[in-house]
Structures are given as structure tokens and as C-alpha cells.
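A single protein chain has been omitted; all remaining protein chains appear in their positions.
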Amino acid sequence: MKKTINNRAWFLIAPVVIVVLFSALLPVMTVVNYSVQDAMAENHFFWNGDTWFRDLLDPSTEIGARFSGALERNLIFSFVILLIEVPLGIALSLALPRRGWAVGPSLVLIALPMLIPWNVVGTMWQIFARADIGLFGAALNGLGLNYNDTQDPVSAWFTILVIDVWHWTPLVILLSYAGLRAIPDAFYQAARIDAASRWAVFLKIELPKLQRVLVLAILLRFMQSFMIYTEPFVVTGGGPGNATTFLSIDLVKIALGQVDLGSAAAMSLVYYLITISLCWIFFTAMSQLDMLKEA
Amino acid sequence: MSVSLDHVVRAVDGVPTIRDVSLTLDRGTLSVLLGPTLSGKTSLMRLLAGLDKPTTGRVLVDGKDVTGIDVRQRSVAMVYQQFINYPSLTVYENIASPLRVQGRPKAEIEKRVGEAAQLLKLEPYLNRTPLQLSGGQQQRTAIARALVKGADLVLLDEPLANLDYKLREELRAELPRIFEASGAIFVYATTEPSEALLLGGNTVCMWEGQVLQVGDTARVYRRPDTLRVAQVFSDPPLNVVGIEKQNGSVQYAGGVKAPASGLYAALGDGAYRVGFRAHQLEVANGIAGRHAFSATVTVTEITGSESFVHLHRGDSNWVAVLHGVHEFPPGHVLDAVLDPDNVFVFDAAGRLVAAPGAM
Partner (left out) sequence: MARIDLVDLAHSYGGNAADPSSYALKPVTMTWRQGGAYALLGPSGCGKTTLLNLISGIVTPSRGKILFDGVDITPLSTQKRNIAQVFQFPVIYDTMTVGQNLAFPLKNRGVPKGEIDVRVAQIAKLLDLTPDLDRKATRLTADAKQKISLGRGLVRSDVAAVLFDEPLTVIDPELKWQLRSKLKALHRELDLTMIYVTHDQTEALTFADTVVVMHDGRVVQSGTPAELFDKPAHTFVGYFIGSPGMNIVPAKVRGREAQVDGHVIALNRSYDKLPAGARIEIGVRPEFVDVAAPAPGLISANIERIDDLGRVRFARLRVGDVKFAARVPPGFSVPGDVAGLIFDPSRVHVYADSLLIEGTK
């Protein structure tokens, strides 16, 4: 009896296994394959051991310097993004109406940026941020700021951060809003009766109850921002100089620009491992925090 | 049809929720699972339904091993504490839904829904949706849907817990008649002793994942096997006092000595625990042959028909119930008397050694 059921279960998940095999496992294996070989001529590969990895992780080589520079930019970018988007998202979710006719329209408005495709976002902002004709860029210059996102590194970073905040804070808002809505009214009434200040309500009721959704929000936002590609690719092209050349941009440059497949493969594997381990560390640290609190 | 559990153990993350339960439920019977929250009532129901698989042990239907067979292949209906109905369907369609799934002909559906609606007094509401109904009517709809399914096993998990007191009283009175008319195996979980008594049937007394006693409800109530069963099956809580029998007299803990009359007469010398329900304790003085205790009133609760007197004596708390209105001020010292023929006596291990009446 038991056996039939188990066998059928395998049969049912077989399509998923096959799809995952083709979409994830095989490409990754191809990359692993490239990362330990060198190509002399077209389709002529020979074993190269861990040379690509050694060069990559040694900052004194050219590729190593590029890698560590881009990694640093990635880490700074994700850190700043989380620092801005999480508090901002929570703050805005607190400001949203909880009931009444305004709930629907405001949620739709908030969600709007997330519905725009990535490359459209890039193109939109490319024009929007232009110092000469773009509303955003021209306005900043009009205010007397020296803004030019294609020539000034600070302007370039600023633009990309603004794009990401505009594009993805809504995700944090929606998650946090859902968490807030799940808090029973009795908690707010009790807090009023206990004469708790608005700040205490936030600190003692809302934030603890939001913890679980915030873990999710931080994780999602970290992963996405760490993999940032389209915005700098379209808006700044990774420049000026290397100012906005993140790992993903560099990877494409090396793989498709220089056709240096070995380096690129090694780099993407390391990139992949860093992302996974950072996510894992985040997740365990935050759930550990949860356990400690309840103990 | 019959359903049996054979040495069933269920553990979740290594923590046992059901510890070695063997139980047989027969066609046309009602079994009340009585026990406090977390005693394993819901876990046991999920095992019976096939929603969970035992860690060890077997589930048998008519002697055939069905352990691990999916719940959809079993003939089971379930009613929960929450009122679960399809919110967008009318009451009629809600009740009819299991029959539609079974692909029954239209005439039969109409007939069976009509019967169920009549039994549960839902006829006036058949065209409404559940949200237009009171809690009691919503739960009646859920029960009707479970009945109409024609399942061999109907599980009700504290179905009245979320209802108003008076509605609960009314549905409770109707349920035995409804069960009788159906003929399936009914399992009804509750935390309330009075509910078990009103429903009758058999009682399965549960405590910490174990079945302590199974038997005719009135019999389990009148002859609890152990002190724990007596405690689970008492509302107000069971009063307990330790005694020491020696040389024809009994010494109560806290200092009352009395001749070993009544049920005490047949006991061997040694230590026992005496349990008595609130109505077995009287407030009076000077009745011949009774054992009297001086106790302090802590609180009197009056319902009009009865008065519950909470007493404090030594380091234990007792409750006595009296007919009519009796107000005692807190701190008042009075005589609580016990009829040595009307107590439960348990040995040191908590097993029943003497009970009132001959059963």
C-alpha cells in the first residue's frame, strides 16, 4: 500500500524534476565545465585545473582586481539599498490607510512600479535622468546641483539607487502592510488603554509582529539587489569609468565582450556561491534571533 | 463497519502526541473524546480520518489495514470548531456539495438535502449564503453537509465551542437524535464533562496523548478507573483529600479522624486518596455518620438555581454545590460534610478501589 503511493508521488513530480534539470542543473554544469578548462581555438578545450579561480581570487592579477572591485561595489550597493528600502517601506506601510475606500487605489498605486518590466524601467530612467532634457536630471541641475549621471560617479550611483528604491520599495511596503493588517485590533486597543505612545506601539507591537515578513522582505531585497544588472546596464553602462560596474555587468563584459569564457565561468560560480552563502547567513541569523527571543 | 486503532503511536519532531492507543469504534455508535486542550483529541481524530499517518501501529477498517491510505479514499466527514462552509454557495448548495462531487442524480440530491435540512432545521435558510446566517445556523449547515455525505465515519472536533451558551445548549440537546438517525460511526471531541453526559454513548477519556478509559459514558462518570479520569470527568473540578486507614479508623490529611465506616470499612490499612465531586460535599452540621470538616469560604458563586461554595482547608481548595441561593461571606468558617458511602477511593497509584453505589 505504502509503496504504490510513494511511487505515484515520484511520478507526479517527475515533470518538475525534468524541467529543473534542464533549466538549472545543466547550465550550471556547463559553467562548471568551462571554469576548469581553457579554449585554444574554437571548440578545442583542455584541462586547466583551478587556475581561473586562483587568478580571480588574487587581487594582484588584473581579473582579480576587477572582481574584488565589483564585489565591493555590489556589497555597498545592497547594504545601502536595504538601509533605505526597509525603513522606508515600513514607514510608508504604516502611513497607508487600513480600511475604507482608499485602500484599493493606494495599494494599486504603490504596486505600479513593480509591474513595469526591467528594461523599460532602465530606458525610462535613462531619459528621465538626462541632465539636458530629462525632467529629473534637469530639475536637479536647475536646483544648482551639478548632476550628470553619465559623467559624475556620485550622480551615477545616486541615479541607480533612486531607480532601485523607486522600483522595489513597493515590495517591502506591500509585505509589511500585509503583516500590519494581520495584527488583531485588540492589540491596538490594549495599547491605547495602557497609554502606550505611538512609538511604543510601533516598537512593542508592530515591529515584533512584523518580524517574520521583514525577514522575507530583507532576504528578497538582498538577493535582487545583489544581482542588479539592467538598471546600470541601460542607464550608465557601468560607468563612468568602472563606478557602476557591478559583478553582473562585469561578468557580461568578460564573457561576451572579451569572450573569456573560463574567467567568466569561474566568476559566475564564485558570484553564485557568495549570493547563496550570504542569503543563508542572513536567514539563519534572523531566525536565530527569533528563537532567542521566544526562549 | 468498524474502525480500529492498533497500538498507534504518533510523534511529531520526536515529541509524542499519541502514545500507544488501541481503540475500536463500531457502526452506529457515538464516542465522545473527553479531555483537556492538548490531550490528543484532535491528533486522534486526524489519525482516524487518515489525515495523519501513525509513526508506529496500524489503522484498521473492518479488520483491513488501511494505514497510510489517503483520506480521500476513505469514507470520512469532519466538522470543525470553526464554521467552515463555502461562502459563495447557498446553504442548499453547501449541503449538496459532497453529493455533487459523488455525481449523484439530481432527484436524489434534492431528496437527501431536504432530509438533512429538515433534521437540522435549516429549511427556511436554504437560499441564503452562510454569511447571512447566525453562528449556530452556520454550524448546522456544516453538520448537515457532513451527514449528507453518507460517510461511514463522522468526526466532530469541538463543534459547539464557538457558539453562544444557549445555542450550544439547544444543539447539544438535538445532536443525539441526529446521530441516532444516521447510523454512521460518530466521534465527538469536547473538553466539557457536561457535554459528554448529555450526548451519552461511549466516552473515551484522554490525557497527555493516552486513552485512560473507554466505556459507556454514564459508567465512566460513575466508576472512573483512576483518579485522573475522575478529574478529567468532573466539572466543577474534583475535590481530593488524602487519607490514612489504620485500625478501623481513617485519618484525613489536615487533621480529621473518623471511624472507617461506609466505603472505608472494606479497605486494607494504608494510604489512599479520596475524590468527591462538588455535589457529594454537603454544607451542614451534625448529620450522624457523616465526616465533618471545618473549612473557610473563599468565594461563593450564585447562579440562582445553585450556589457554588469555594472552600479552603489546609492546603487544598474544594468546591461544594448547593441547591438554591446560599450566600456565605468570604472568611466564614463552616462545616463541610462527607458521606463515607458517597466518595471515590483511590489507592496510592491512583487506581479506583471503592466507588458509591453498586454498578
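Chains: A and B, in written order; residue numbering restarts at 1 for each.
Following the convention adopted for this analysis, a contact is a pair of C-beta atoms (placed from the backbone, for glycine too) under 8 Å apart; a residue touches a chain by one contact, two chains touch by 3 or more.
Since we're looking at a predicted model, the values are computed, not measured.
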Visible contact partners (per top-of-document touch definition) of the missing chain: A, B
Of A:N119, A:Q189 or A:Q258, the residue in touch with the unshown chain: A:Q189
Which residue of B:G28, B:P124, B:G183 or B:P237 touches the chain not shown here: B:P237
Touching residue (missing chain; options B:V12, B:V71 or B:A173): B:A173
Interface with the undisplayed chain - residues on chain B: 36-37, 134-135, 164-167, 169, 173, 191-194, 197-198, 218, 221, 231, 235-237, 277-279, 298-299, 301-305, 308, 310, 319, 321, 323, 325, 330
Touching residues (missing chain, whole complex) on chain A: 184, 186-187, 189-190, 192-197, 200, 204-205, 208-209, 293-295
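Everything that follows uses one rule, which is that only the chains that are shown with their structure count from here on.
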Averaged-CA centre spacing for the pair chain B and chain A, given as whole angstrom: 55
